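Only one protein chain is missing from this complex, and each of the others stays in its spot.
All chains are identified by letter, namely A, B and C, in their written order; residue positions are counted from 1 within each chain.
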Amino acid sequence: MSKFAFSSFSDAMNMDGHGIYVWIVFALFFIALSTSFFIFNLLIKKYKKRIK
Amino acid sequence: MLREILIIVIKKFIHQFASPKTYFYQVNRLYPWLLYISLSIYVFAIIWGLFFTPKDFVQGHSYRIIYFHVPASFIAQSLYAAMAISSAVFLIWRVKLAAYLARSIAPVGAMVTFIALASGSIWGIPTWGTWWEWDARITSTLILFIMYLGLISLHNSFNNFDKADKLFSYLSIIGFVQIPIIKKSVDWWSSLHQPASITISDKPSIDPSMLYPLFMAMIGFAGLVACIVILSSKVQIYIREKNKNWVKDYV
Amino acid sequence: MENSYLIEADNLAYKINEVKLFTNFSFSLKAGEALHIQGSNGSGKSTLIRILCGITPPSKGKVSKKNGLAFSYLGHKNALKTYLSVRDNISLLGLSQHESLKPFLLSLDLSEKLDVIVANLSFGQQKKVALLRIFLTSADLILLDEPFVGLDSTSHDLLCKFLEKKLNTGAGLVYTSHIPTGISSKNIVLD
Partner (left out) sequence: MELLLILKNEALKLVKKTRAWLGPILIFILIMVAFPLTVELTSNNLSDAFYPVLFISILLVMMLATEDIFLEDYEDGTLELFFISEKSLSQWVFLKIFMHWLFIGVPISLLGAFFNIGANNDLASSLMLFPALLIATYIFLILFCFGNSLSLTKGSVLGTLITLPLTLPILVVLGKLNTAIIFNISYFEFLILLFGILSIIIFAFPAIISRIIKTHLE
């Protein structure tokens, strides 16, 4: 793998100005995926209980 | 005469193999493995993509959104294709499981299309200066999102599942035929409409060191979405087969 | 040819969303026979008739008819255009040149209502206009869903007499009805 692209951790955060967008998209994907998993597991529990 | 025999054989094979019961148990066994493997691949690819790849000459660091946006929009379209194929299988061979799968893919597809749309427009801010730009790819992703919504609302408005499945299948097959047409017409429209700005083409011509994490992200994301689809299909099976006894004694 | 069945159903079953409406329902109807399907509301009587007509495919079992069998069906809906006049509806159904149209119009006292818009007729009169299609049919199997609802006594007797005459001439009849009818027929109850 190529070398670490940023000089310091703080630089990695703001990626000279564009970091804000990258991290928003990161948060968006993280939230979307985790809520999907959560919702479907919730639905499974709900319908499982209904069958019992 | 041979044709009838063939169809009967295929039908028997499909019904035996693709019965919801066998699918359910197979999937339960496969699910944990798939989840952990694809999660680790995806996390590894994102870390590699975000931190260990060089800065893009033109766009600076904002190009790193590509590791989110391109897999999402690619998976969104392939989910629609998967849905159309399982709808076709349902219509031709009357395999109930295919209808369950098609119906369970729809909400997941809508979610993936939405985050592809959002990441595409967020990516637009640094590159084009506006959050919404009628770029060909963003517009066709938006249309794809509308088609997903149309499919879900169509299926929800019928309480007779069999009727809902059939109508759902017809629309998803027609929609599938429409996707390349819409893509081409939007490209044709937007290419003359504004000077060819930086379009986020499917296969970005960037140097390989950025490509490897992209493929890994693609595979990881596909695995994760497959897990969500599996969960969604389990929900469908619980809804549809609730008074079958194999479901009762599983619960 | 005479003793062959007009219509035969073997272990029909129908279910909506895995809820069974009825299961292994079989019968065979010969010429000149009538079948009276009884059952509470929502027990699937109408669905059964629609299955026999071939509109709704059964979930299990199959319906076999004598090939080339012409049949006519009257469901809950009257199959009439409410915004058109009775005359237009008759021509839409292709009955305007039927030779015995006049006598039936007279006996159902519809003859002077030909230019009335169907929507302005009472429910019973609309039913009579819908039944015209059954009276004038040459089909040898008649399937009726609740034909007697809303009919006054004269039309009720007229319909019974007509159906009896049809049965004598070798036609088959399948009908559902809450009101007891004078027609002698095999009874099947859908619980």
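Rule of thumb we're sticking to: a contact is a pair of C-beta atoms (placed from the backbone, for glycine too) under 8 Å apart; a residue touches a chain by one contact, two chains touch by 3 or more.
Every value quoted in this text rests on a predicted model; they were computed, and no experiment measured them.
Undergrad: Can you list the shown chains that the omitted chain is in contact with?
TA: Result for the missing chain's touching partners among shown chains: B, C.
Undergrad: Just to verify: which one of B:167, B:219 or B:239 makes contact with the chain not shown?
TA: B:167
Undergrad: Taking the entire complex into account, which one of C:28, C:43, C:56 or C:181 touches the absent chain?
TA: Considering the complete complex, C:56 is the one touching the chain left out.
Undergrad: Provide the residue numbers of chain C that touch the chain removed from this figure.
TA: 50, 53-57, 71, 73, 75-84, 88, 91-92, 94
Undergrad: Even though one chain is hidden, which residues of chain B still touch it in the full complex?
TA: 143, 146-147, 149-150, 153-154, 157-158, 162-163, 166-167, 170-171, 174-175, 178, 181-182, 184-186, 188-189
Going forward, only the chains that are shown with their structure count from here on.
Undergrad: Using the average of all C-alpha atoms in each chain as its centre, how far is it in Å between chain B and chain C?
TA: Distance between chain centres: 49 Å.
Undergrad: Just curious, how far off is chain C from chain A if you go by their C-alpha centres, in Å?
TA: 63
Undergrad: Go ahead and note the Å separation of the Cα centroids belonging to chain A and chain B.
TA: Distance between chain centres, rounded to whole Å: 18 Å.
Undergrad: Where in chain C do residues touch two or more other chains at once?
TA: If we look for residues of chain C contacting two or more partner chains, we find none.
Undergrad: For chain A, which residues are shared contacts with two or more other chains?
TA: Not one residue of chain A touches more than one other chain, so the list is empty.
Undergrad: Quick check on the complex: what are the chain B residues that touch chain C?
TA: The touching residues are 159-162, 240-244.
Undergrad: Contact residues on chain A for chain B in the complex?
TA: Spelled out, the residues of chain A in touch with chain B are 1-6, 12, 15-19, 21-22, 24-26, 28-29, 32-33, 36-37, 40-41, 43-44, 47-48, 50-52.
Undergrad: Can you name the residues of chain B that touch chain A in the complex?
TA: Chain B reaches chain A through residues 46, 48, 50-55, 59-62, 64-65, 68-69, 72, 108, 111, 114-115, 118-119, 122-123, 125-126, 209, 224, 227-228, 231-232, 234-235, 238-239, 242, 247-248, 251.
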